[in-house]
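As you look at this complex, bear in mind that one protein chain is not there, while each of the others sits in place.
Coming up: chain A.
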Amino acid sequence: MGTTASQLPKDLLSEYQELTFLTKQEILLAHKRFSELVAKEERSSNSLRVPMEKILTMPELKSNPFRKRICHVFSTSDMKDGSLTFEDFLDLLSAFSDSATLEIKSHYAFRIFDFDDDGTLDCRDLENLVNCLTGETDDTRLTPEEMRQLINNILEESDIDKDGTVNLSEFQHVISRSPDFVSSFKIVL
């Protein structure tokens, strides 16, 4: 897949258009932004991995508390280091794009929130999640008492089968009732 530094070949572009929710302009913009992260001499390869640290310098991700989880979820690296290829990057943008379906958005949201990658959101995942939302430092965290009450309430509401964890279908059930999710789960370059 000979990709030049400045532009994508036409057939690849149309393939990406078919496989992602992105428009042509968005893919080109993504390619431009991605190439900026790569050193000039390395730009020729399409399967090049960009380390997570470099990805996280993008202003769109820099201030996101879930930035590391996002990289880990979308990375196809065998090293589990969160590094992204251009195609991974497109997957990311596609899931976060305007036109992506609720289903795919909620699927990826679930994986982002599943900090230990075990397929369910248990108490520890929820605690991590709440800490990300409120800020990690000691004075911004909820008190242990509040945290316990909150997690109990969350499980009470969304753990339909009462097994002590929130699984994907329960999660999607909650998400499907939140009108603002599609508009807030969005990263646009």
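Keep this in mind: a contact is a pair of C-beta atoms (placed from the backbone, for glycine too) under 8 Å apart; a residue touches a chain by one contact, two chains touch by 3 or more; residues count from 1.
Throughout what follows, contacts and distances are computed from a predicted model.
**Student:** What is the protein name, per UniProt, of the chain that does not appear here: "Cyclin-Q", "EKC/KEOPS complex subunit GON7", "Flap endonuclease 1" or "Transmembrane channel-like protein"?
**Tutor:** "Transmembrane channel-like protein"
**Student:** List the chain A residues touching the unshown chain?
**Tutor:** 15, 17-21, 23-25, 59-60, 62-66, 72-78, 80, 87-88, 90-91, 94-96, 100-101, 103-104, 107-111, 113, 117, 119-120, 126, 129-130, 133-135, 140, 142, 146, 149-150, 153-154, 156-158, 160-163, 166-181, 183-188
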